[in-house]
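Below is one structure, written out as structure tokens; the observations come after it.
Complex shown without one protein chain; remaining protein chains in place.
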Amino acid sequence: MIHDWLKERSGRGAEVSGWRRSWPLAQAEFLTLFRSRWGVALFLLCLFPGLGRLVMLLIIFGVVNFGPVGLRARLQNRAEIPGLDPSRVDFYLEPVVSVMPGMVFFLLLTSLVVARTIARDRLANAMELYWTRGLSPLAYVACKWLGGWLVVASITVMVPLALWLTAGFLAEDWSLLATSAGGMARAAVGLVVVSAAWTGICLALSAICGSPNAAMVAWSMLLVGSSAVGVVLASALREPWLRSCLSLWEAGTVVVRAIAGVPQRGVSIPGACAMLAGCLIVTMLLARSRLRLEEALR
Amino acid sequence: MTSTAASSGLPDWILDCERISKWYGPISALTDVTLRVGREVVGLVGRSGAGKSTLMKLAVGLLRPSQGSIRVAGHPAGSRGARACSGLCPDTERLYDALSGVDFVAWMLRYHGLGHRECRERSAATLTELGLGEHMHRPIREYSKGMRQRVRLAQALAHRPRFALLDEPMTGLDPLARRELGERIRRLPEQGVGVLVSSHVLQELQGLVDRVVMLHQGRVLAEGTVAEIREQMPAAPHRVRIGAADPRRLAAELVHWPSVQGVRFGDSSVLELSVTGEPDFYIALTELGTRWPGGLREITPLDDDLASVFGYLLG
Amino acid sequence: MTTKPQGLGSLATIVESARQTWNLSRRDRLWWFVAAILVLVPALAFVLAGRAEDGLGGRGLFCLMAWWLHGTVIVPWLTLYLGVQAVHGRIEDRTFQYLFLRPVRKVALLAGNWIAVASMAGGTGVLGMGLLFGAVALRGDLWPDGIEWGLAGAFAVVAGAAAAAYAAVAVLFGAFFRRPLVWAAFFVVGVQMLAANLPVSAGLRRLTITDPLRRLLLDGIEPDRRLAQMLWPAERDFRPELIEHPLRDLLLLGGLCLVAAGMAYARTEYDSRERE
Partner (left out) sequence: MRIELEGVTIRYGERIAVSELSTSFPPGTVGLLGRNGAGKSSVLKALLGLVRPSAGRMWLVQDGRRQDFGTTRGRVGYMPERDAHLPAATGFEMVSLLGMLSGMPRRDAWRRAHEVLFLVGLEEQRYRAVAGYSAGMRQKAKLAAALVHDPGLLFLDEPTNGLDPQARADMLALVGRLARELGKSVVLSTHILQDVESVCDHVVVLEAGKVVVAGEVADLTESTGREYQLAVEPSDLELPASPAPGITVRREGPGQFTVGLVASMDTCALFAALRAAGGRVRSLAPRRRTLEQVFVTAVRRELPEARP
């Protein structure tokens, strides 16, 4: 018998239905970064702040001892400062939520990955392929969001958690893990929520802008610009809370800290929430008017 | 080689590529190509990667040849003089999408040193002539593929170039428009324009051009009219279909002819012959036609069109 | 042969190229975004200015916002983006084929691009600073010693100089690099931020745009120590004699960039680059 496997359709699996159909798109979106050398290099670069903290941890717990004489002692002595005490949540949040290095690396990652993705698809007419398969624009954006967020979260959420677990293992007993577990769980939730919001805004800009370059610039301007405005106005007017309402970055970090239960002074939590949600809603609405089924076929 | 320019006494070819080669580093894209275009339409055919696009870029001066010289209407290719009198219809999709068709063409005309008003008038006239009259004030963003193609053609022809290079000019046009554009291209040599045109639709190209140049692996494999090229391929026997009453007796008669290499029965009353030694065969066939009972109803050469020639040479 | 016009003269080409680039760039969707920022920020400053209670005053408020917002965010990014789009955008989408076949000098086309980008971005910067100044000036209570109109002038000069210099850099990157915007980001975030942390006399500072701008501004507004500290937190010591010739430095940098860009752009072979 001569087999023609093009015609033979044996052993076909059941048709996948519903949202599970779209899942591979999110997965592909996530994996894209790791398939090119540049992407992996970028990812490793973004791990640097976390690595810095790791070295600090190792020194504090005496696993390694290098650097100038007395470095360890100095670090241990500084443990009263909230940001440098491994038994407190701040220690793990700091590399992610600080302006330097947190924001810089976050900006690098998102502007090169998330901000380009939809604009790049548009240049390649990829929507024409996606949407003619029954994938709706909403599902498309949701998948891109999920995929992009997974990339972002693998830095912003996973790094603090990994650091915390490492610290738990390095510490003398399990009390470090036990006492900070609740705070860390809340911090993780906060990071998830906020990084999802940031990614969403970035993604919406990608859908609004005509080219990947424009999306990159718009996102950089929004994040850095709002940050600059917030810092300047807050310091000029001596109204520190303004910073959390005007700067997109600061608003996010304030929300993260609030959810994690870290005490903060001079911030406006409702203002920060309003800033984040407002930006997200406005950009998403604009994006919705740009992503239409009609785009698929002229 | 036939050319109207050569016979009209004008010394110049409009495009004159003299033994050009092009190297990208150690990679050879074109080798020793000589190509001349007078006031005529010359078709450029070849498989992708044969060097067609390199040759085109060289002809309009976007690239410089590694060896050899190219002159456009007497000016070295790439010089301002050459650029002033050549027009290119590239095969890229993109235009300035935010502009209207008439603005785009007028903008491009501006660089030829015409006044603003003249640019606009000429742009509108060219677009109208190409059948975009009613839509030329709409932004290009809203254009269909065929309309974009007309804009590309308009910017190539609006400054009345002496040498027009049309890369796949029919892309995206509907059959009606293809016909109109084909007629227009055919008329260009009358206005003193030399046209080099490429197309992958060989059946269509054949009706468009005076002669063709076939590129293969960076070299000119053949050039001339389709019939000329076909005649120079004696190794490939012609296939001719003959329809007549009583095909069996006809076959019995034809096998004895020295020029007939083989006879095959097609469906119904049709024979397919393999033939060498062309003129003799057709003279004999004409003679046969005067006396065959019931008459010969069909004589169709099956492989003397451009597509078959292309297939034989490059397939 | 009929006498045909041999193409547009170089000067007219520069004007025409600038006009076309201007015309194309103004349709970019990014302008809506920029316009929103230009309007929202002064409005914000106006509404909130009443809360400024200490000695900062209108002068400090305006200087801080103008420098931090326009000087370090809007003007650099907008200029780099516009310049990259004007030069590299046309190479990337292969529309350069329409242009390069025209009987004009390519360098003139490039010069036109530069003029258009510099004027657009400079104009936006000046407009933005003007709006901001207007908003702050409307709060009379912030200006106990009267409104200092000179400040607006100094910042307008800075905006213009910054746009011209950044446009030259953008044009160079656009003509030379395959991914110019990434290099531009590297220049702004990497080189300039790094240089800002170096000692005031470091040579690398000469290769940046922010440093001459800083000196230009120091010269123009003569801030007190506190304001200078707020504008340039990394500068510990500032002395008037370190100002030297900021405009000359900018001119040198911009000129070098433009010459290099012209050379890269005028290469006889400008084969289409692959789309990224």
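Order of writing sets the labels: A, B and C. Residues in every chain begin at 1.
Rule of thumb we're sticking to: a contact is a pair of C-beta atoms (placed from the backbone, for glycine too) under 8 Å apart; a residue touches a chain by one contact, two chains touch by 3 or more.
Only a predicted model underlies this, so the values are computations on that prediction, with no experimental measurement involved.
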Margin query: Just to verify: which one of B:Arg80, B:Arg160 or B:Arg179 makes contact with the chain not shown?
Written below: B:Arg179
Checklist line | Sole residue of B:Glu204, B:Glu228 or B:Glu253 that reaches the chain not shown, by the stated touch rule | finding: B:Glu204
Checklist line | Chain not shown, touching residues in chain A | finding: 5-7, 9, 12-17, 21-22, 24-25, 28, 32, 35-36, 120-121, 123-126, 128-135, 293-294, 296-298
Margin query: What does the interface between chain B and the hidden chain look like in terms of residue numbers?
Written below: 45-49, 91, 93, 128, 131, 133, 144-147, 168, 171-179, 200-204, 279, 282-283, 285-301, 307, 310-311, 314-315
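In the analysis below, only the chains that are shown with their structure count from here on.
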Checklist line | Chain occupying the most central position, where position means C-alpha average | finding: C
Check: Farthest chain from chain B, comparing Cα centres?
Finding: A
Item checked: Mean-CA-position distance for chain B and chain A (Å) -> 56
Next item on the list: Quick one: report the Å distance separating chain A from chain C, using the average Cα coordinate of each chain.
Entry: 30
Next item on the list: Starting from the mean Cα coordinates of chain B and chain C, work out the distance between those two points in Å.
Entry: 50
Item checked: Multi-partner residues of chain A (each touching 2 or more other chains) -> none
Next item on the list: Show which residues of chain C lie in contact with chain B when the two form their complex.
Entry: 1, 4-9, 12-13, 16, 20, 23-24, 27, 93-95, 97-105, 268-271
Notebook entry, point to check: Where on chain A does chain C make contact in their complex?
Noted result: 104, 108, 111-112, 123, 208-211, 213-214, 216-218, 220-222, 224-225, 228-229, 231-233, 235-239, 242, 246
Check: Can you list the residues on chain C that touch chain A in the complex?
Finding: 28-30, 33-34, 37, 41, 44-45, 48-49, 51-54, 56, 60-61, 64-65, 68-69, 72-74, 77-78, 80-81, 84-85, 89, 181-182, 185, 189, 230, 275
